[in-house]
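The complex is shown incomplete by one protein chain, all other protein chains being positioned as in the whole.
Each chain carries a letter (A and B) given by its place in the written order, and its residues are counted from 1.
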Amino acid sequence: MGSKYPKSLRISLPLWALILEIVFILVFFFFTSYEQPSEKSELLKTYPAFQDINVMLVLGLAFFKASLWRYTWSSVAFNLFSLAVGVQWAIILDGFLFNFSTRKFAINIHSIIKGTMSTMVVLISSGATLGKINLVQLIVMTLLEVTAFQGTKKLMQEFLKMYEYESLMQIHIFGAYFGVAAAWRLSESELNMAKEKERRAVASNLFTALGTLFLWIFWPTFNSVLLNSPGEKEIAIYNTYYALAVSAVTAMSFSAATHSNGKISMTHVHRATLAGGVAIGVSTIIIKSPWIAMVLGFSAGTIAVIGDKYLPRFFNQVIRLHDTCGVHATFGLPALLGRLIYILLIAGHNGWTNLSETGNKILISAGYLGLPMAMGLGGGVLTGLILSFNIWKSPHEAKYFDDQAFWEFPHLAVGF
Amino acid sequence: MGSKYPKSLRISLPLWALILEIVFILVFFFFTSYEQPSEKSELLKTYPAFQDINVMLVLGLAFFKASLWRYTWSSVAFNLFSLAVGVQWAIILDGFLFNFSTRKFAINIHSIIKGTMSTMVVLISSGATLGKINLVQLIVMTLLEVTAFQGTKKLMQEFLKMYEYESLMQIHIFGAYFGVAAAWRLSESELNMAKEKERRAVASNLFTALGTLFLWIFWPTFNSVLLNSPGEKEIAIYNTYYALAVSAVTAMSFSAATHSNGKISMTHVHRATLAGGVAIGVSTIIIKSPWIAMVLGFSAGTIAVIGDKYLPRFFNQVIRLHDTCGVHATFGLPALLGRLIYILLIAGHNGWTNLSETGNKILISAGYLGLPMAMGLGGGVLTGLILSFNIWKSPHEAKYFDDQAFWEFPHLAVGF
Partner (left out) sequence: MGSKYPKSLRISLPLWALILEIVFILVFFFFTSYEQPSEKSELLKTYPAFQDINVMLVLGLAFFKASLWRYTWSSVAFNLFSLAVGVQWAIILDGFLFNFSTRKFAINIHSIIKGTMSTMVVLISSGATLGKINLVQLIVMTLLEVTAFQGTKKLMQEFLKMYEYESLMQIHIFGAYFGVAAAWRLSESELNMAKEKERRAVASNLFTALGTLFLWIFWPTFNSVLLNSPGEKEIAIYNTYYALAVSAVTAMSFSAATHSNGKISMTHVHRATLAGGVAIGVSTIIIKSPWIAMVLGFSAGTIAVIGDKYLPRFFNQVIRLHDTCGVHATFGLPALLGRLIYILLIAGHNGWTNLSETGNKILISAGYLGLPMAMGLGGGVLTGLILSFNIWKSPHEAKYFDDQAFWEFPHLAVGF
C-alpha cells in the first residue's frame, strides 16, 4: 500500500466534492421542486420528530463512535460529512425509485426524514470501518451503500409487499452486515499495531456516553416517526421505552457477570444499552403489552453483552475481521433477535389452527430477514473490494485510527 | 468494613437485576396493559415535553453529577441505571396506589412521565451519596426511596388534599433531604482521604456545565408539564424562565463576593444557576407577574451560593455529613425558600381581612412543607442504615469516589 506517510487528499477531496455537488445541484434543478405548501400546517407537526432524528444521527451516532481517543475528531466530523452527502443522494434516489410519476418529484419534510433515515445505514456501517478509510473512500462508500439500500427497499416493497415502515426498519440489519462485510475486506493483517491507538481514554468514553444517552432518549421517536396512525405511534413509543429501560438495566448488570472481578465494561454499556431499541424496531406495532417489550429488552441487552464480549475475538482471529465500534453487537445481533421474536409473535398471533397461512407468514417473515441481510453482506463485500483499490489513496495500516493522518493539528496539541 | 480491595459484584449484581426484572415483568404481565389508543392523538401532544424531561434526567442530571474527575463514568452510567430501575417500580406503585380501580391499570404517556418524575427523587438523592455506594446498594436505595416518595405522595393527596401537581413538586425537598440523611449514615469518618480523588478537573467540570445547561434550558418544561390548562402552563413557563434568568446572573455575581480575590467558583455556578427553577416550582401557578418570579430567582441564587459556600464545612465537621454534589444547596435550600415565599403569597393573596381562613391556609402550607421534609429525612436515615449493612459489599472508604472500583479500565487509560 505504498509509503507510510499519509497521502495528501488536497486535490482529490475537493475535486470529488465539487463534481458531486455540481451533479446533485443539476439533478435537483431538473427533477425536483418543493411541495406546494398547504396552509394547514400538517407537515410542521412532524418537525419536532425530524429534529429528534437529527439529534440522534448528527450528534448521537457521531459521539457514539468517538471512543477511540486518537480518532475523536474524525469520528464526529466524518459522520456529519457522510450524512450530508448521503441525504442528498438518498432523496434523489427516493424520488427516482418511488415517486417518479410526475416529471418532477416534490420535496417535503417526509422525504427529508426518509432520506435521513436511509442514510443511517452508512452511519452504522462506518462504525465498523471507522479509522480505516479516508474521506474520499467515505464518499464512495456512502454513494454505494445508499444506492444498495434504496435498491433493497425497492425490492422489499415490490416483491415482498412490505410496507414502507417495515422496509425502512431493516436499517439496522442492513447497516450492520454491510459494515462488517466492508470492514472484512479492509483489515488484511490482524491490526495489532493499531492496538495502542485503539486505547480508550476516560474523557473520550464520556463523549461516547453522551452520544449513547442521546440515542437512548430519542429512540422512541425513531421507532414511531414513520407510523401514520396516532394509536400506532403511541404503542411504538411505549414499547420502545420499556425495551430500552430494561436493556439499560441488563447491560450494566450482565456486563459485570462477564468480568472475572465483576467489573463493568463501559463498551458494553454503550452498546448493550441501546439493544432494546434496535430489537423492538420491527415488531413495535404488533406488541400489545409492556411485558413482551420488557422481555425483548432483557434478551436484547443480554445478547448484546455476550456478543460484544466473545464474538470480536473470534472475528478478529478466525476470519480476520475487525469491527471498530462493535456495530455487529450493537445493531446486528439485536436486530436478528428482534426478527426472530417477530416471527414467533406472528406465528402465535395467527395461531396453529390455520397452519398453511401461518407457515406462509413465517416464510415471508424469514424472507424479510434474509433479503436485507444478504443484500447487506453482498453489498458490503463488493464495496470493501472497491474501497481497497489503490486510486483512493487509502491510509496505510500504520495510520489507522489516527486523527493526525487527516487533520491539521496545532503544533503542541494538548491531548485528553 | 473488610479489605481495601473492592468486593466483586460478579454474582450479586446480575442476580439482583435478574430477580428484579423477572418480578417486574410478572407484575406488568398480570396487572397492566397499554391504554387503548384513541385516534385523537391528544396524548402525542405531550410527547415533546416527555422528551424534554428525559433530556433533563438522563443527560442533564447525569452530567450535573460528573464533576468528580475520577468518578465521571459512574456518575453518568449509574444515573441511567437507577432511572431505568426506578421508573419501572414507580409506575407499578403508581398503579397500585392511585389507579387500582379496575383489575388492570392502563399505561399511557402520562403514567410514564409521572413515573419518570417520581424517580427524580433518587437521581437527586444519589448526588449526596455519589461515590460512596455500589450498584447493588443503588438498586436498594432506588426501590426504598421510590416507595417512600410514592407513599408520601399518597399521604399528601389523601390527607392534605393536595393536587397531584403540587404533591409531585415536592420532589426537590424530598430528594434533597432523603439524600442528605442517607449520606449522613454513610460517612463515618471525615472523608479526608477522599480529598485527592474529589479534585475537580477542568474537563469534567465542562461536562458538568453541559448537564447544568440542559437542566437550565428545559426547566420550564419540568415546571409546566403536569399542569392541565394551557393558560397555567404558559404562566408556569414564563415564571420559571424569569426566575432562572435572574438566578443565573446572581449565581455568577455573588460567587465572586464570597471569594477573597473575587474569583468565581464553578461549583457555585453549577448549583446556584438552577436555584431559581427549583424555588419557583411550587408557586409557579400563583405568581402572576414577572417581577415576583425575578425576586424569587434573585433570592434563590443568593441563598444557594451562600449555602454552598458555608454549610458544607459545618455539615462535614459538626455532624460528619458529606454531601458530594451539594444537593442540599442546589435543591434543598431553594425549595425551602420557595415554600416560604409560597406561604407569604398565600397570606398576601387572602389578605388580612379573613384572618382565620388565612391562618388555616398557612397552616396547611406549612404541613405541605413539613410532611415531605420529615418523610425525606426519616426515609433517608432508615435507608442509610440499611445501606450500611455488610451484605451489600459496599466499597471501602479508601475506594470512595473511584471509578476503578467498578469499571474495567483499559491497561493504560489516558486521563482527562
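One rule holds for everything that comes next: a contact is a pair of C-beta atoms (placed from the backbone, for glycine too) under 8 Å apart; a residue touches a chain by one contact, two chains touch by 3 or more.
Please read all numbers here as calculations on a predicted model, not as lab measurements.
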- line: Of A:W73, A:F98 or A:Y163, the residue that touches the missing chain is A:W73
Field: Candidates B:W16, B:Y241 or B:Y368 - the one touching the absent chain
entry: B:Y241
Query: Of B:L26, B:A257, B:L355 or B:I391, which one is in contact with the hidden chain?
result: B:A257
- prompt: Hey, which subunit B residues sit against the chain that's not shown?
  reply: 48, 52, 69, 199-203, 205-206, 209-210, 213-214, 216-218, 221, 229-235, 237-238, 241, 244-246, 248-250, 252-254, 256-257, 259-266, 269, 273, 288-291, 294-295, 298, 415-416
Field: In subunit A, positions touching the absent partner
entry: 6, 8-11, 13-14, 16-18, 20-21, 24-26, 28-29, 32-35, 37-41, 43-44, 47-48, 51, 54-55, 58-59, 62-63, 66, 72-73, 76-77, 80-81, 84-85, 87-88, 107-109, 112, 135, 203-204, 207, 210, 403, 406-408, 410-416
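Quick note on the criterion: only the chains that are shown with their structure count from here on.
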- request: On C-alpha atoms only, rotate subunit A onto subunit B and read off the angle in steps of 5 degrees.
  value: 120
Message: For subunit A versus subunit B, what separation do you get between their C-alpha means, in angstrom?
response: 35
